[in-house]
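As you look at this complex, bear in mind that one protein chain is not there, while each of the others sits in place.
We call the chains A, B and C, going by the order they appear; numbering starts again at 1 in every chain.
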Amino acid sequence: MKRVRAEVLNTRRHGAYHSITIVAPEVAERVRPGQFLSIGMPEGRSFLLRRHFSIHQASRRGGWAGTLEFIFDPAGAGTSWLAEVKSHQYLDVIGPLGKAFAYPTKLNTCLLVSEGYGAAPIYFLAQELRARGKRVDMIVGGDNADLVFKAIEGKRLSQTISIMTGDGSLGDQGNVLDAFPGMLEATEAQVVYAAAKRSTLRALADVCIERQIPSQMAVEELMGCGIGLCFTCVVPVIRKDGSGFDNLRACTDGPVFNPARILWDRWMGDEPRLEPTPPEGFPVIGAWPG
Amino acid sequence: MKRVRAEVLNTRRHGAYHSITIVAPEVAERVRPGQFLSIGMPEGRSFLLRRHFSIHQASRRGGWAGTLEFIFDPAGAGTSWLAEVKSHQYLDVIGPLGKAFAYPTKLNTCLLVSEGYGAAPIYFLAQELRARGKRVDMIVGGDNADLVFKAIEGKRLSQTISIMTGDGSLGDQGNVLDAFPGMLEATEAQVVYAAAKRSTLRALADVCIERQIPSQMAVEELMGCGIGLCFTCVVPVIRKDGSGFDNLRACTDGPVFNPARILWDRWMGDEPRLEPTPPEGFPVIGAWPG
Amino acid sequence: MRPSVAVDLGGGLTLAHPVVAASGCLGSGRDVPALVDLHRLAAVVTRSLTRAPSKGAPTTRAAETASGFLSWVGLQNPGVEEFVEVDLPRLTRFGTPVIASIAGSTLDEYVRMASWLHVQPGISGLEIYLGTPDHERRGDPFFSHLERIREVVGTVSRLSRVPVFVKLPALLPDLVATARACVRDGAHGLTLIDAVPGLAVDAGRLRSKLAGPVGGLSGPAIKPIALAAVYRVSSALPDVPIMGVGGIATGEDGVEFLLAGATAVQVGTAMLVNPSAPVEIARGILTYLKDKGIGSPAELRGRLRVRGDEEAPGRADDDGMPGGTAAGRTGSVPWGSTP
Partner (left out) sequence: MRPSVAVDLGGGLTLAHPVVAASGCLGSGRDVPALVDLHRLAAVVTRSLTRAPSKGAPTTRAAETASGFLSWVGLQNPGVEEFVEVDLPRLTRFGTPVIASIAGSTLDEYVRMASWLHVQPGISGLEIYLGTPDHERRGDPFFSHLERIREVVGTVSRLSRVPVFVKLPALLPDLVATARACVRDGAHGLTLIDAVPGLAVDAGRLRSKLAGPVGGLSGPAIKPIALAAVYRVSSALPDVPIMGVGGIATGEDGVEFLLAGATAVQVGTAMLVNPSAPVEIARGILTYLKDKGIGSPAELRGRLRVRGDEEAPGRADDDGMPGGTAAGRTGSVPWGSTP
C-alpha cells in the first residue's frame, strides 16, 4: 500500500463509463485483480471521503509501464468531480488496496460474472487467468448496452460469453442471473468469480453453494477510509472453524470473499428484501481450492 | 434588485486583480457607483455564503451594453473559485445591491481616495462625477505596484493623482493617509469619497470631521446574505436627530455611509486597536450637501 | 402548488405546503425583498421579538464554517409593539400565515408579548424561543431549567388562542422528556432545532471571529443533528406537530425531515444564500411525492425505516460471546434516555 500523487495520463469514455489512466509505477508494480484504489477528493468540497475503484488495468511493461486504469459511472458528488478531471492533473491515490482474487491451481474452467462496472476487475482477472492457462467464460450484464462495459473486450477475453441487458439493447434481455445456470452447465465451470451488486452476488452465491462450486466474489460496502482504520466497511464472515462469525473489514480482509462464508442475511439486513437469518447449519465451504 | 443567471463575457488580469465581466442587462441598467453585486457559490463546496463585490463598470450603451464588471484579489475560498471561472460560464448574480454614492449638487471639487480593490467603485464614481462636470482628484494606494488597480485609468480620470505604495514600487512610498492632508489642501477639495480598509476609512473620517469636510465612504462588513435578511452586516450609525444610534444593515442601508455618523469605536470594537467610546458630543454632520 | 402538498399543523393552522421561513432569516418583516416570494411561502416565522426594541449583538456577527454559517445577531428587532405597528401589516398583506417568535427575559415578558400578539389579526401562531437569558435565574437561558420552560410554555399556551410551538435546541440530553413536558403543559407543537452553539477562531489574529465567544451554527453542517432530534422526538410523540429545521436546502432535504417525523419544515440559512430556496424546496417535495405516488406530505411522516426497527441491533451482536454485546445491546446510541 503506497500513497502517491499520480498524474492523470489519459481520460476516456466507454459508453456510460469514464476511464482514468494514471501514472503510478510504485502502485502498479504490485497490483493484482480484485484490488482497488482509493482516490482523495479535492479540498473545499462538502464531500470529504475518499472514493474507491477497482483496478481495471495495470501495465507493468511496455510503453504504458507503471500505469493503472480504473473506470466509473458518474453518479454522486465524487464521481461527478472525477468525470471532470483532465489529463496532466494529479490525483491523490492510495493503492493497491485489499485482497485480490486467488487463482485456482488445480481447477481449470472459470466462469466470470460481472454486472456494470464489475467488468473492470473481472476483465483484469480474465487476462491473468488466461495467462495462467485457464479457460475463461463470461457473463457480462448491464441495464442497457451503454452500461455493458467494453463488450468487445469481453468477447476477446473469453471462450464463450453471454451478454445480458435489462432492455435487450445488447445480447439477450435479462440479467446475469438468468444466464447463470445455463452458462454453468454449458461451460462445466469448476470455479466462479463475480463482481456485481449485492443482491446479484447473493443469488449467484446461493447457486454456487447449492451446487458446491467454489467461488470468489468482490463485494462493495461503504468505506470510510479504505485502509483499515475505521471499521465501517465490515462484512459478517463465518470463521473458518465454523465457531461463529467476525465482522471483517472489506477494505483489508476483502473486497474479495468466499461467498459461502458471508452471512448474507445479516449483512443485507439493510436491504429492502429482509429474510430470516440462516439456520445454524449454514453450509460453509471452508478451504479454497488452490 | 434582480437575480439573474449571467453569462461571463470576459475575464482579465490587472496586476494582482482578476476582473470578470458579465452580461446582465436587467442589472446593468440601474446601477450606480458604490452599489455591489452578490455572486452565488457553486454547489458541493464547503463554503456556502454568497460573495460580494463592488461594481466597477456598467455599460449601458454601445457594443458592451448590458454588461457589468467587478474585480477581486483572490484570497479565500470563494474568490479563488471565482479566479478559475471562464468565459461563457454562468454566474448566479443578484444586483444592484445597496445604496450608491450620492453626487453633490452644489459642491464641485471632489477628492476620491481608494486603497486596493477600493479603486473599483471609485473609478466608476469618478466617471459619473466627471460626467456631471465635477472636478475629480484622486489618491490611489496599494501595498505594491501590483496591488494598485489600473493606475493609468486613475490618471486618466483625475485632474491630479497621488499614487501611494507601501513599498514605493509605484508613485510615492507610504499609504493613502500620508498623502491625504496634502492633497486636501492642494486640491481644495470640498467633498471626499473613499473606499478603503476600515482603519484607513476611520482615519480619513477623523480628518474630514475635524475639517468639517463632507464625505461618503463605502464600508465592508461580512454579509451573510447581502439582501437585508440576516442582520449580520450591521454598522452602528448615529440617528439623524442625534437621539442615539441604530445598527443599520450595510447591505441595504449602506455600504455607503456618512462617516461622521458611524460610531467607529463601537463598530471597530473587534479591531486590535480599541479605544474608549466617543463622548456624547460626538460631532454629527447631519445633512448631506447635495 | 397542488392542494395535495397542503399540510395541517392542527389548531386551525393549515399550510399550502410544508415549507416555512425560519425565525431570524427574513429581514425585519417591513422590507422583505421581492426575491423572497413571500406570498408563495407556506408561512413565515418572525425574527424573535423582545418586549422592547433590541439593537442586538456587536459586530462582527457572522462567520463561515465548513458547510455551515455561524452567527450571533443577538435578537436585533424592533420590539413587539413596533413590530405589530410597522412590520406585521406589511407581512400580512401577502396572505401568508405569520407565526410570531417571542423571546422574553422574564416570565412576565413572555406573557405580555403573547397576550399582545395572539389577538393581532394576521398572527396565526406563536413560537416560543427559549434561548434568552432568564433574568430571574441569574441569566441562564430559559431552556436550561425544565421548570422554567414549563412555566413559560404553560402560561403562554393557556392564554393563547393561536397554536403555540416551542423551539428547542438539540443540545438537551433530555430532549424527549422536555418535549413531552412542553406538550403536557399545553404546547401545540414543537420546532426542532435552534442553531447549535459554536465558536469560530481567527488563528491569524488570535481571536474569535464573532464579536462574542459563541454563535449559533446553522446550515447543512447541522442537518444530521436536526434530523436526529426530529426523529427522536417524533418517535416518542407521534401525534405532536413538529416543524423540522436545520440545514434544509433542497426538496430532498425537506423529504428527509418529513420521513424523520416532521409535519412541516423551516428554512433559514438556505434562504440567505438562495432567496427562492423555500419555493424550490416545496416544489422538490411535490416532485418527490408524485414520483413515489405518495398522496401527501402527511403520509411521509414517520415513515423512515430503520434496520433497528426490524431487527434489534443488540441481537445482531449476540452470538453468545460474554459481554460482546455491551455496546451492541442498545447500540451505544450516544444520547440520553427517552422516558
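Heads up, the rule we're going with is that a residue touches a chain if its C-beta (ideal position, glycine included) is under 8 Å from a C-beta of that chain, and two chains touch if they have at least 3 such contacts.
These numbers come from a predicted model, not from an experiment.
The missing chain, though absent from the view, touches A, B, C when the full complex is examined. Considering the full assembly, A:L49 is the residue among A:L49, A:V85 or A:A203 that touches the omitted chain. Counting the whole complex, the residues of chain C in touch with the unshown chain are 50-58, 65-68, 70, 72, 74-75, 79, 103-105, 109, 131-133, 135, 137-141, 143-144, 169-174, 194-201, 203, 205-208, 210-217, 219-225, 227-228, 231-232, 235, 247, 252, 255-256, 259-260, 288, 303-308, 311, 313, 316-317, 319, 321-337. Along chain B, the points of touch with the absent chain fall at residues 46, 244-245, 266, 269-270, 274. Residues of chain A that touch the chain left out of view are 1, 3, 40-41, 46-50, 94, 221-222, 224-225, 227-236, 245-247, 252, 266-267, 269-270, 272.
Basically, only the chains that are shown with their structure count from here on.
Judged by the touch criterion defined above, the protein chains are all mutually in contact, each touching every other. The count of contacting C-beta pairs peaks for the chain pair B-C.
Note on chain placement: the centre of chain A and the centre of chain C lie 45 Å apart, centres being C-alpha means. Residues of chain B in contact with two or more other chains: 46-47.
Residues of chain C in contact with two or more other chains: 66-67, 220.
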